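Missing here is one protein chain; the remaining ones are kept as they sit in the complex.
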Amino acid sequence: MLVVMNVHATQEQLERVCEEIRQAGLSPHPIPGSQRTAVGITGDKGAIDPERLQQLPGVVKVIRVTDPYKLVGREFKPDETVIELNGMNIGGERLVVMAGPCAVESREQLMEAAHAVKEAGATVLRGGAFKPRTSPYNFQGLGESGLKILAQAREETGLMIVTETIDPENVTLVEAYADILQVGARNMQNFSLLKRVGKSKRPVLLKRGISATLDEFLMAAEYVMSEGNYNVILCERGVRTFNNYTRFTMDLSTIPEVKRVSHLPIIVDPSHATGKRDMVIPMARAAIAAGADGIMVEVHPNPDEALSDGYQSLTPESFAQLMVEMRALSAALGRQL
Amino acid sequence: MLVVMNVHATQEQLERVCEEIRQAGLSPHPIPGSQRTAVGITGDKGAIDPERLQQLPGVVKVIRVTDPYKLVGREFKPDETVIELNGMNIGGERLVVMAGPCAVESREQLMEAAHAVKEAGATVLRGGAFKPRTSPYNFQGLGESGLKILAQAREETGLMIVTETIDPENVTLVEAYADILQVGARNMQNFSLLKRVGKSKRPVLLKRGISATLDEFLMAAEYVMSEGNYNVILCERGVRTFNNYTRFTMDLSTIPEVKRVSHLPIIVDPSHATGKRDMVIPMARAAIAAGADGIMVEVHPNPDEALSDGYQSLTPESFAQLMVEMRALSAALGRQL
Amino acid sequence: MLVVMNVHATQEQLERVCEEIRQAGLSPHPIPGSQRTAVGITGDKGAIDPERLQQLPGVVKVIRVTDPYKLVGREFKPDETVIELNGMNIGGERLVVMAGPCAVESREQLMEAAHAVKEAGATVLRGGAFKPRTSPYNFQGLGESGLKILAQAREETGLMIVTETIDPENVTLVEAYADILQVGARNMQNFSLLKRVGKSKRPVLLKRGISATLDEFLMAAEYVMSEGNYNVILCERGVRTFNNYTRFTMDLSTIPEVKRVSHLPIIVDPSHATGKRDMVIPMARAAIAAGADGIMVEVHPNPDEALSDGYQSLTPESFAQLMVEMRALSAALGRQL
Partner (left out) sequence: MLVVMNVHATQEQLERVCEEIRQAGLSPHPIPGSQRTAVGITGDKGAIDPERLQQLPGVVKVIRVTDPYKLVGREFKPDETVIELNGMNIGGERLVVMAGPCAVESREQLMEAAHAVKEAGATVLRGGAFKPRTSPYNFQGLGESGLKILAQAREETGLMIVTETIDPENVTLVEAYADILQVGARNMQNFSLLKRVGKSKRPVLLKRGISATLDEFLMAAEYVMSEGNYNVILCERGVRTFNNYTRFTMDLSTIPEVKRVSHLPIIVDPSHATGKRDMVIPMARAAIAAGADGIMVEVHPNPDEALSDGYQSLTPESFAQLMVEMRALSAALGRQL
């Protein structure tokens, strides 16, 4: 931490800042400049609140030097996290493809989707049984019967299941059926939910909040990890900007940045990010080219009939086409699909 | 709803769009133009998903004409909602001032703050017992013992209590102590929580999410109201933008807009919006001048010692100064404090 | 400036950083911490590019401590700038009101508007003769004949004239007629234009770019001042965010922040910020309550006939109403109108 003093700060004000730092069990290091003085802070025993320093007389600003996260950071764990699940790896060389309908609507719909994505090469089946919707009047999901249909699809196809869980109480139900627990973008800072999935044995797919900074995103993962669950998969799904031709703005530079500061795997969801079927394939390609560890896309056997987000769902045919392109791309990029 | 066809759309494509509309129990009204055709949709019995239309061949875009909300809208209830609580009104002519520390830290701290804000003229005491924090390593609140201290402060001062509730299970505990249930910005789309407070008898203070559109904000209130709780107080507390000299960007134009489209009262929280003590007074003045029904500000007996958000808390002295300015302003604006 | 080293940085890497700093004529101050070392930089003779340091091996980040601006800063000039113009002050105790149509359309239209705003109490007449428009097919202004009409209005009413200038060549023409040169939001970083108005004897009204940070806004003013023209009036007119119910989002917290870091006067334009007639009055009130030194609003004798931005123009009657409210407010705030 560095405390920057006002050009007119008095010696008494400087001394008070140093005293506060000492009382917190840390060491102050005044650096007198030609115009103003700054005070560096060192020590690992104590802790001090930057905002407390900020309001002391004579202080212009306080600059935090270290990152707020620990367990998610690459300084904590230099090697990339690879999550093993039923003999499949998420993270590392191999790309993961999660596909399926936005919501489970019926046994027929899900089975058809499951067989189609399995055949084209996906390894994880997505599908919501509990759907957080902006309007209370929209379809909210089939609930537990949706989870049962997902479990049947796993049995029939061997695909693993990822599905969303929406509150702490709900986790117990969802983890009884799912292989991967999804925390949605709107719940990225639902800390009660994060703590609860942090106690689960299931890996957690954590979607980035629509206006989360990277620090906030990583701190949400830190909540899960700090409860003991180290198997977190990050998912970029677009952030809110002034752009109005996509539902959200996909922020692909988050991928190399996450790779630099964290060891966690990161995948991308181009369906929700763009909200437009025609953009899913080019943006899925772009995500992989930027270094993502996989994608999550919506596929519906009959998108025109979908009860939720049909407009952004691929048909089974275009999903098969996407997989062909992904294979060519992953080869060119030295990765495996 | 209006469906805009491509300039090259065929008669068959147009007919298919009309057929879909009819099948949904609604009436299509084709409007042939010089270049392209649009189709208006009318009827109140059926319902149709705009995204379903959007993907039909020949359709360029679908434009939603009506607002998504019902109960929160002024077309549903033309008169302003005034919430009566212990003989006090929220909404209407009189401005409400909610003040107190960010977090309850101790009996002494809260009592000192409570007496100070009471004396200066506040009628509601704020103070968090459960604190949603970005980092799992930061102070998370005193929990139930914090709620008990709040209840004691009510007994001693006659102030009403507003405090945050963080998940559905937690509501039962909080509503046993608080007069007003606060749903924080991070939980604005925690729909499980919204439904639960919608079943409570306590009024709900709903904070705007940091990147919520006005529609999303109002739809969150709609969730609460659709469960039967019509006493919702909206609270603008800043949105996330590129600005970096305030923590968030206070969006005061939301006030006249909410007044135009909704009947619900709206207050403003300049402490969290700006994150800077020096800005609280000018921005509180601005909020009232823009037409807000009240303010919520942080006051701490000793801000330098605060465990949470101390840097943005007013001292009791500056809060008293704020109240003096608010009185002058409200008189000039024809309102009462 | 502070250089933060990697936790694994070697002694050689640290030494190289110090050497670079010394070669730039400055002094390095290593601050060894428990985990990592930081290097403070002091000295006033030399200068070093932070980006050059940032790429040295072992460096994590470089933190700039001082502000980039000089002439606009309060550390350079502690007293508020008050611009005198024909015996009127801009800045200081008195509020300035600039009003008039978006564009000069005809002699009749402008004269009618000029008399109306004069009578209600405005002291500066606005009106565009050169209009930057998003579309090349929209009305682009009357050009020099518009300037002549403005000069006639000054003669008839005694109002001062503010009008926009759009490129360096155009300045010579505009400064022959106008009292204040306006630089529009789209040209805030048109540096050729800024340098040219910096050589003018006329005060400059500088509008904030729609996505300008405060530093960029102040650096644009610095461009003008660095050419010798110290009479700069800043104007907040909304920034671009995800909000869609106003054209831009008025960022009123910029007012107390500008007052803190700069000595320049700042006014607000609620007409362009909101784009909605109904919001102009509440947001003008809010701006003044936040501490602005004045407002600029659009008034058109017949807004329904306006060739440009009619929807956001006040009628003469509502402008008169605004002035009544402004007088009450300014009295309550201890300012003069």
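The letters A, B and C name the chains in turn, as written, and every chain counts its residues from 1.
In this section, contacts are C-beta pairs under 8 Å (C-beta built on N, C-alpha and C of every residue); 3 or more make two chains touch, one makes a residue touch a chain.
None of these values were measured; they are calculated from a predicted model.
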Touch with the missing chain holds, among A:T172, A:T213 or A:Q336, for A:T213
If I consider the whole complex, including the chain that's not displayed, which of A:V59, A:V72, A:I180 or A:M279 touches that chain?
A:M279
Tell me which residue among A:E93, A:E119 or A:E257 touches the hidden chain in the full complex.
A:E257
Which is it among A:M88, A:A176 or A:A332 that touches the chain not included here?
A:A332
Where chain B meets the chain that is not shown, the residues are 2, 4, 7, 29, 31-36, 38, 40, 42-44, 63, 65-66, 75, 240-242, 244
Note that chain C touches the absent chain at residues 49, 51-52, 54-56, 68, 132-137, 166-170, 186-187, 189-193, 195, 210-211, 215-216, 219, 222-223, 226, 240, 277, 303-306, 309-312
Touching residues of chain A against the unshown chain: what are they?
211, 213-214, 239, 241-246, 249-257, 260, 273-274, 278-279, 282-283, 285-291, 328-329, 331-333
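As a working rule, only the chains that are shown with their structure count from here on.
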Would you identify the chain whose Cα-based centre sits farthest away from the centre of chain A?
C
How far is the middle of chain A from the middle of chain C, if each middle is the mean of its Cα atoms, in Å?
38
How big is the gap, in whole Å, between where the Cα atoms of chain A centre and where those of chain B centre?
26
Note the residues in chain A that touch 2 or more other chains, in rising order.
240
